[in-house]
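A single protein chain has been omitted from the complex, and every remaining protein chain is retained in its original position.
Order as written gives the chain letters A and B; numbering starts at 1 within each chain.
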Amino acid sequence: MSTLVDYDDALSRYEPVIGLEVHVELGTASKMFCGCPTTFGGQPNTQVCPVCLGLPGSLPVVNRAAIESTIRMGLALNCDIASWCRFARKNYFYPDMPKDYQISQYDEPLCTDGYLDVSVPTPDGEVQVVRVGIERVHMEEDTGKLTHTGGATGRIHGADYSLVDYNRAGIPLVEIVTKPVTGTGALAPMVARAYVTALRDIMRSLGVSDVRMEEGSLRCDANLSLAPPGEPWGTRTETKNVNSLRSVERSVTFEIRRQAAVLDGGGTITQETRHFHEDDGSTTPGRSKEEAEDYRYFPEPDLLPVAPDPVWVDELRGTLPELPAVRRARLQQEWGISDFDMDSVINAGALGLVETTIAAGADQAAARKWWLGELARTAKERGVDLADLGVTPVQVARVAELVAAGTLNDKLARQVLEGVAAGEGEPDAVIAARGLVLVSDDDALLAALDEAIAANQDAVAKIQEGKVQAAGAIIGAVMKATRGQADAARVRELLLERLGA
Amino acid sequence: MTDIVRMTATQLVEEMAQGNLTSAEITRAHLDRIAEVDQDIHAYLHVDREGALATAAEADAARNTGADLPPLAGVPVAVKDVMTMRGVPTTAGSRILEGWLPPYDATVVASLRRNLMPILGKTNMDEFAMGSSTEYSAYGPTRNPWDTSRIPGGSGGGSAAALAAFEAPLAIGTDTGGSIRQPAAVTGTVGVKPTYGAVSRYGLIALASSLDQAGPCARSVRDAAMLHQAIAGHDPRDSTSLAAPVPDLVAAVREGDVRGMRIGLVTELGGEGYQPGVEQRFREAVDLLADRGAEIVEVSCPNFRYALGAYYLILPSEASSNLAKFDGMRYGLRVDDSDAGVEQVMAQTRAAGFGDEVKRRIMLGTYALSAGYYDAYYGQAQKVRTLVQRDFAAAFADCHVLISPTCPTTAFPLGEKVDDPLAMYLNDIATIPVNLAGNAALSLPVGLAPEDGLPVGLQIMAPHHEDARLYGVAAVLEGALEDTWGQPLIEKVGG
Partner (left out) sequence: MSAITRAEVVHLARLARLDLPDDALTHYAEQLDAILDAVAMVSEVAADDVPATSHPVPLTNVFRDDTNQPCLARAEVLAQAPAAEDGRFRVPRILDDEEPA
């Protein structure tokens, strides 16, 4: 087990440099180089053909949609799109790789030199924007899936043999590699997480991948090194296959604490790949090789160069939706709210819901209030996403409208939303069925008020002495008697009138 | 009537059209011939008697309905064992693929089927097409029908020998550095390497992807043109396949004319190292072309002297990667010690399944691509490739076609070079430049060398996409030679 240094302690002495390599499976209908389907969960080896099985004589042909998706990714990440580039073969033997080489891109990636701005909350409640440089975005093909059989654990160690399913082999992957990210200090793990989150959101909004992380369609390798401030960068480790947003943050945190302990002890960091363990958030070294890998890259002779016409690239640029960060900035400005309030909306997953609710006529403050308050609480209780609560923006806008018109007060409005969320129908139907109407009819209110006055003579005396705040007790009694449906403001007016105060 | 098996494809087409012969009769005659002579020649690794006869029956039935048939319908053909054929053993001459039954047809095989051409079987070859003598086949060498103590050329010695031994009227070959042309030259047959991309590589078990090209083997220029026409054309499964329509090659044969044509003799492809009898027959053929009205000029392609070196870096590099897939995991041989891990099983399988020459080239290619050597070897070889292309471009700016001897010598004795890889490689010196540049070339028999009585080939080279020029020139020269001889050269085989 690794020795760890306290996190804040580590950051007081060392500056971290992070780098992230993210692989995402593209959501094309067919594989990168053949017409086999890419659907997840098929019977093993039923989505294979001579090409993706690497049978002797077979040849790859590039999927146009995969190229387009990669170019759109590159554009969304502010990259330059190569005017000419080639695929390359990466040669190494492994039983999950049918040809014993992977078709990838090496020194001629399709997209280079971009950036992505990510927002990270700081400990003092501010939001810091960090620009993550993008080194490259390139295409490659996925490998098959190994199952280890025999032995106790189903893991690779101690297995008697392995079984291979090549359904996944040849599914298009896009690899996005960052430049080294420096100067983030203690925020490094959160920057890593925010970056992967932002990438995921971009890919979803582009429609190039639905990024099902639970199915392994996004895989992240996290590089980290430490050095005392002002010193040259330290030796880095690469933690492989960190496959959830939370794990990205945890693995970086762990490596900071572990490497700091090694360096504190006068040790040196070994350049190595490490494995991340979901159970305890630790990383352990992969078995180190006696010799460095030599992938013997060379241009793939079976595939022709890709030379995107600028006209085509511009067409693709025209298909880009408004990207998440741009949209957020625009909405924040339109609504005129603080960074903090905006982050609350985003963190609640309510951005689209609030936007649509406002479009349906609600005031922005009301829209935020209902989604982040009552509805967020209900969603949390039920353990579902806000969007899956069964309440629509139009319904929330209707409730906000009724509150603004004075037909409902907040208490009643909460009950209406509760009813809508419980499947009792539209807001007006819930109001009718539950009889949730604000009582502002003076006769009805006066009857209740007189009873309350009679029962609260102490309070009456205080009010008449000028202690107007004592009115609360009487108003409360009226509200109680009307089961919350009294218009509290009118009750107050009537009370003061009655007592001539 | 001439013996069926000695007829050209052109004659067989005519006999079927006249109703004198059926495809079944023709196919059976060839199967009988194979049964009779192949134990001496060993041109075939696998004979598909049932499959061939089934296609023959299909062709005959189609003819009986009076349907419009493809030109070569019913004419049998042999296929080099480097092409996949669904359910038919395909080994590429290697032990590592022994017993493999591919689940799919190569595009060329599919084209032959679509043309209703009975496929007689799979022909012998150097293992994974590495070699110039067919001696590197894991299943034993093929012998040259002109002299069974001699090699039939390689790697496609099986296809060429099958033609020369009258075991097939037509055959499919593949040419990475001369594997169609050199066997054609040493067996007195015609072999064509089309422009790179003219014939699909889908289903061709790759040796060197940027050099490999399938093409026709035949006993006459016209037969080769017909087969070329049948197998060429765009294939969406091969990214490097040419989209342009296939020119009418049979018309090019019919209309062949060299009058006023400038034909370039490549200075660098001759002289030292070329057998005197080869040079003599070559010069006589050049004189015939001049007689028929061609203007003969000398051209120099100075970078051709580096072609062999570049070729023996590019080829092993690509081959080392292409042959990685033969690892004993998914098909073919597996050598498995019960306790070995996967890496060891792969290494044992490959050591046992590959022959000496294949291992040598895999090691060479692995070296040429490895870190620290890439620029000096593979990178530099790719630059030489550019220079060879430029030499061709300059020469073709001046000449319609270029010519040279196809190879420096006639068929050498079996065993002579089998342990001397460098001597073996030199055989390809005249054929390699075309593969590096990707243009088209044809080998035509131009006589027997006086000193050994063995066939000599002349190579005609044309620019990219100008395959038709090859056939025009070859047809004129073939006609002129046959006028001199009074009969096709092939009639002298075995005599």
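The working rule: a contact is a pair of C-beta atoms (placed from the backbone, for glycine too) under 8 Å apart; a residue touches a chain by one contact, two chains touch by 3 or more.
These numbers come from a predicted model, not from an experiment.
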Considering all chains of the complex, which shown ones does the missing chain contact? A, B
Which of these, B:182, B:303 or B:409, touches the one chain of the complex that we don't see? B:303
With respect to the chain omitted from the figure, which of B:6, B:49, B:330 or B:492 is a touching residue? B:330
Which one, A:165, A:249 or A:355, makes contact with the chain that was left out? A:165
Where does chain B touch the missing chain, residue by residue? 100-101, 103-104, 195-197, 210-211, 236, 239-240, 242, 303, 305-306, 308-310, 312-313, 320, 324, 327-334, 336, 340-348, 350-351, 354, 359-360, 362-364, 366-367, 370, 376-377, 379-387, 389, 421-422, 425, 435-438, 464
Suppose we count only contacts with the excluded chain; which residues of chain A make the list? 28-30, 34-37, 43-50, 53, 61-67, 84, 86, 92-95, 146-150, 156-157, 159-166, 221, 240, 273, 286-289, 291, 293-294, 296, 298-299, 301, 303-309
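Just so it is clear, only the chains that are shown with their structure count from here on.
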At what distance in angstrom does the C-alpha mean of chain B lie from that of chain A? 58
Complex contact set, residues of chain B against chain A: 83-84, 90, 92, 97, 100, 102-104, 106, 201-206, 208-210, 236-240, 317-318, 320-321, 324-327, 329-331, 342-343, 346, 366, 369-371, 374, 378
As the complex stands, chain A meets chain B at residues 50, 53-62, 89, 91, 93, 95, 98-101, 162, 164, 294, 296-298, 301-304
